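If you scroll down you'll find the structure; I have some questions about it.
Note that one protein chain of the assembly has been removed; the remaining protein chains are unaltered in position.
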Amino acid sequence: MKRWLPILIGLVGSPIIAFANDWGMGASNAKIPPPTIFTPVSTPANEIDTVAYFTITVCAAIFVIVAGLVVYSIIRFREPPGDDGREPAQVYGSNPIEFAWTTVPILIVFVLILTTARTIYSVQAAPRPPDSILVHVIGHQWWWEFRYPELGVVTANELHVPLSDRAHPTPTFLDLESADVAHSFWVPRLAGKTDVIPNRKNTMWIDPHQPGIYLGQCAEYCGTEHALMLLRVVVEPRPDFDRWIAAQKQRAVADASVDHGRQIFETTACVNCHVVQGTAAEGRFGPDLTHLMARETIGAGAAMNTPDNLKTWVHDPSTIKPGALMPAMNLSQKDLDDLVAYLVTLH
Amino acid sequence: MVENSQNEVRLPAPSAAPMLFALGITLAFAGVVTSVSVSIVGIVIAIAGAVSWFSEVLPTEHEEMVTVTPESVVVVQAKLPVAYLEVGEQLNRAVLPLEIFPYTAGIKGGIAGGVVMAVLAVVQGIIFHGSPWYTINILAATAMPSLAQATTATLSAFNPETLAIALLIHATASLLVGLLYGVMLPMFPRYPAFFAAIVAPLLWTGLLWATLDVINPVLDLRIEWRWFILCQIAFGAVAGYVVDRTEKVRTLQHLPFAVRTGIEARYRANDDQKGDA
Amino acid sequence: MAGSIEQRIPLGAEGAVSLPLLDRIHQWVVTVDHKRLGLMYIAGGLVFFIVAGLQAMTIRLQLAIPNAGIVPPDMFNRLMTMHGTTMVFLVGMPILTGFFNYLVPLMIGARDLAFPRLNAFGFWLWLFGALLLYFSYIGGNGLYGAGSAPDVGWFAYAPLTERAFSRGNSTDYWILSIFLTSVGSTATALNLITTTFTMRCEGMTLRKMPVLVWMSLVVSFMILIVLPPLSAAQVMLLLDRFVGAHFFDTQAGGSAVLWQHFFWIFGHPEVYILVIPAFGFASEIIPVFSRKVIFGYEVMVAATVAIGFISMSVWAHHMFAVGMTPAGNAFFATSTMLVGVPTGIKIFNWIGTMWGGKIRFKVPMLFSVAFLLQFLIAGLTGIMLAVAPFDWQLTDTYFVVAHFHYVLVGAIIFMIFAAVYYWFPKATGKMLNEHLGKWHFWLFFIGFHLTFDTMHFAGLHGMPRRIYTYQPGRGLDTLNLIETFGALVQAAAVLCLFVNVVRSLRSGEEAGNDPWDAWTLEWATTSPPPAYNFVEQPVVRSRRPLWDLKHPDDPDSKYE
Partner (left out) sequence: MAAAPAVANQSQIEWKGSLPEKGRVGILLLILTESSFFAIFVVAYLFYIGKSLNGPYPKDVLSPPIINTICLLSSSITIVFAVRALRVGSIGTFTLWWLVTLALGLEFMIGTGLEWQELIYHDGLTISTNLFGTTFFSLVGLHALHVTIGLILILFVSILTLLGYMDRRYAERTEILSWYWHFVDAVWVVVFTTVYVIGR
């Protein structure tokens, strides 16, 4: 027991070390159903769910039979206490039984393969209908860029897609590309994951039939902040989606009361990486900030998008997301306040 | 390595050369990420190691003589005889069972049953849907998602691709089940016919009934269960009959596999001359 | 135990004379004896096992609760990379190589390996390569000044490993050290095959070799064929990083997916390279403790060879999510599921061996039975992962982490422990304590299941791999806390093993030559065996030469 003591202290102590701010994300996540693969709300995820249950059932049946044999034989054939030590009969084997337990697995595998192949084709080879939405998803080191080429909208980290009616499906097709290293786009309740690889274009599609917010995140190791490359998909009925598109198309509002903040924005390094439509900011390395406040989170889901969190973020992003590629801006307190005051007008 | 005398054994002599060579190579590599001087030192050590290694195997291998400690490793004989199996005759070594159907019986049974089943299925298609292709297309839907939304007319038309897939599925399944029959029927010595024609088909049908919506949703929607069971039973009866009619062969208990295949006859002959000591 | 050895003869030169420490070290450094090299491999592997285990503990502590701050993200990524690399290349490979080195010549009745100096070379190359990897903690500094180990994952996906994204030298250390250890492994594999083909004792035809020797043959062939792709890819990556080549440089038209193919052509068979030796241990241990001959020897060997072949055509099942064509996905799903068939045959044959036997539950057998059940589960989750659509959800999640830890820990580490308990008496002449061994087993068994069973569920709940933290409110908190607790229980179990080993070496019970009443040739010499293994070259007539001697009225050679 004494040897355990340091370890126990470590375990008890770790929550204290870790009493870190979750920047409001815990409360926000708790309102969203957890991203479980067995609660699908979109056709690809649904098909996977079906084939998954089938596979699990088959495997569970095999497990019960084989594990039953193992347990039976270790109970039935254990050497009894006080045994005379006489060696049991030496059975070399049985070709028919070898044959049987080769054939049965092949039959099972055969059925599984057929089912698998059909599901692969029905998900991967689905044609893109004309009234679908097209989104370019671009993975960056540690955030997501979403571009709607047919609708003229650019946003980040929170993907908006319309609800798809089973009778009149309006699926969303995603073209996946990467600006740097390999990532993987994954929203468990909507579809399986598809890798986002530089110098290669992958596609996938979703057609959610239930409105709501769906959590996802990057699933391919992509460097320091792989863990905080989160994303959300907002599924809304078509009219709401259209309203969101219309709002996103607006240029940034110029509010005279925050002129000083805007000047700071336009005269510091911010403009090298960020876009604000209608200003000098045309950088492409960071997320488009034109409608920053329309998003619920910042830092690719690392923190809730509140003015306080924004201040912390701009002052030094590594407080929230150590290793993030955005540099600390080192502004005076007043400049920081004014800059964030400007940012919160970007609805 | 043949010994000179009975008290000494030749073994390869210990040597530091391999270690030096490995160290040299590692340092040469490490120089890539540290400094060229490390590489140079490494290469020098590696060459020294290699030269000393060569000098140990050329012209002949260095060996050392090790004195053998006289020892008597005695293996004690078991006090009790080995237990025997209670099958027919007295056996304690067995490849079980003692009699089996030849594997070709299973293949033949599978083919016969498969043919009968296919004929019945096609007849069903002709009677109910006026097309021999109907059942074939439906079977192929197991692997073809495009048939999921197909109309009855599409399903009744001839399609070479679906025919190929259906044939593959049917042939594979029939052969495998036939083989299984050939192997398993001797395990049910009392009522082989009952097992082959009733139990196995019903078991198989039950499994399919439970999983068909995943394995083949198209078939699940359109299946006619009575015909389906009829086809299964026909397969089971025919395959079982063909298998059961075949004569059983005794497994070769006492000849080793290698001898049966004729691979190791030479060493067996050797052993026999010496007797089984 | 009836039929054990009458007396134990003390060893000559090695055991009796006590030399000064420096001389003894020198003896080990210059040795070309397969037994000493085997023990050095195993000892080295166990040291790195502790290191990688501590890394795993840190990882688990960091993940015990959401948003923990025990290690920063970059250090976590280094821990994860080093844990994976160490476990595969510096723990699994050397321990299994070590056992083969030790056992194969003894089991086939040879005096040493075919190329004893090459064997020593392979060991030292492995050791120095391993040290080079750990030197990166000091010497891996790049632009940022601080020393650092590689942080690109053990799979090192391009282009994260290119200069643009991985500055400094840490990735170069990874490349060079893996290259060196691979060359060492290749040399050993070549040596083992040559030994098996050319140095078997009289009467030991290929069909009369112990199953373990067959497994070593299959594994060695796999090493010869699949390690070079890894080395080749490493050379390409090194050329990219040092002379500006563009193999995996996506900016210049290079392909990131090509690296994945090259890596997994090695990476997947590597899993089998690690697990087939475990099969070998099981095939030696289960018969002895069931008191029965292995069930279906020919089928067992054939199944292993089949696994070896099929496993070389399944690599891209690690890549179902990279956007292959549906036909490609279907092909790799099929081949992957087919591996399940020979694997299933092996499990059935082990059950067939136990069936009708008289099972003695000594510690090696306990580990072997646990291995059977855990490997069964690992195989079944493997089938789930082979269903490509299901894999789109499961790949790169904790479900996969759980799956491969079931293979690597639940099967391989369990069987390594079984093998340690089984052959420790042969190598040292001392028994390991049975009571402590049972503590070791049960603690490890419980800890293992606490940790890795729950990981499956974390994966199904959407927890990706390789994340240094996760947010609260996503249904992952409780699962991760249980996993960390399980990891601590496992650590306690490993402590039991080390206490046991140290105690036994100091004051263990004398083992005798044949403590388990076993049947293969290594039990026909003294414990520990003399430098020359056998005074006279043995002559065998069956797969179980010692059985023949113990049952002269009823020898195997009459039947085989």
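Per-chain residue numbering starts at 1, and chain names A, B and C are given in the order in which the chains are listed.
Everything that follows uses one rule, which is that contacts are C-beta pairs under 8 Å (C-beta built on N, C-alpha and C of every residue); 3 or more make two chains touch, one makes a residue touch a chain.
Bear in mind the structure is a predicted one, so any value in this text is a computation, not a measurement.
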From C:232, C:305, C:436 or C:499, residue that would touch the chain that is not displayed: C:232
Residue in contact with the excluded chain [from C:60, C:117, C:200 or C:268]: C:200
Per the touch definition above, residue among C:186, C:469 or C:484 touching the missing chain: C:186
Per the touch definition above, residue among C:32, C:95, C:114 or C:130 touching the missing chain: C:114
Residues of subunit C in contact with the chain not shown: 114-115, 186, 189-190, 193-195, 197-200, 202-203, 224-229, 231-233, 235-236, 239, 243-247, 252-255, 258, 262, 265, 521, 524, 534, 536-539, 545, 549
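The rule is simple: only the chains that are shown with their structure count from here on.
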By count of C-beta pairs in contact, the leading pair of chains: A-C
Interchain centroid distance [CA atoms averaged], subunit A/subunit C, Å: 33
Distance between the centres, which are taken as Cα means, of subunit C and subunit B, whole angstrom: 24
Contacts with two or more other chains, residues of subunit A listed in rising order: 51, 85, 87-94, 97, 106, 115, 117, 119, 121, 125
Per-residue overlap in subunit C, given as positions that touch at least 2 other chains: 2, 298, 551, 556, 559
Subunit C to subunit B touching residues, read off their complex: 2-7, 9, 11-13, 27, 29-33, 111-112, 116-121, 124-125, 127-129, 131-132, 135, 139-140, 169, 172-173, 176, 179-180, 184, 203, 205, 207, 238, 242, 298, 513-514, 524-526, 530-532, 535, 541, 546, 549-560
Subunit A residues within the subunit C interface of the complex: 3-4, 7, 10-11, 14-15, 17-18, 20-22, 25-30, 32, 34-38, 45, 47-48, 51-52, 55-56, 58-59, 62-63, 66-67, 69-70, 73-74, 77-80, 83, 85, 87-94, 97-98, 101-102, 105-106, 109, 112-113, 115-117, 119-121, 123-125, 141, 176, 180-182, 184, 186, 188, 191-195, 197-200, 202-203, 215-228, 230, 301, 322-323
Touch list for subunit C against partner subunit A, complex: 1-2, 61, 64-70, 72-74, 77, 151, 153, 157-160, 165, 250-251, 253-257, 290-293, 295-299, 321-323, 325-326, 329-330, 333-334, 337-338, 340-341, 344-345, 347-349, 351-352, 354-361, 369, 372-373, 376-377, 380-381, 383-384, 386-397, 460-462, 464-475, 484-485, 488, 491-492, 495, 551, 556, 559
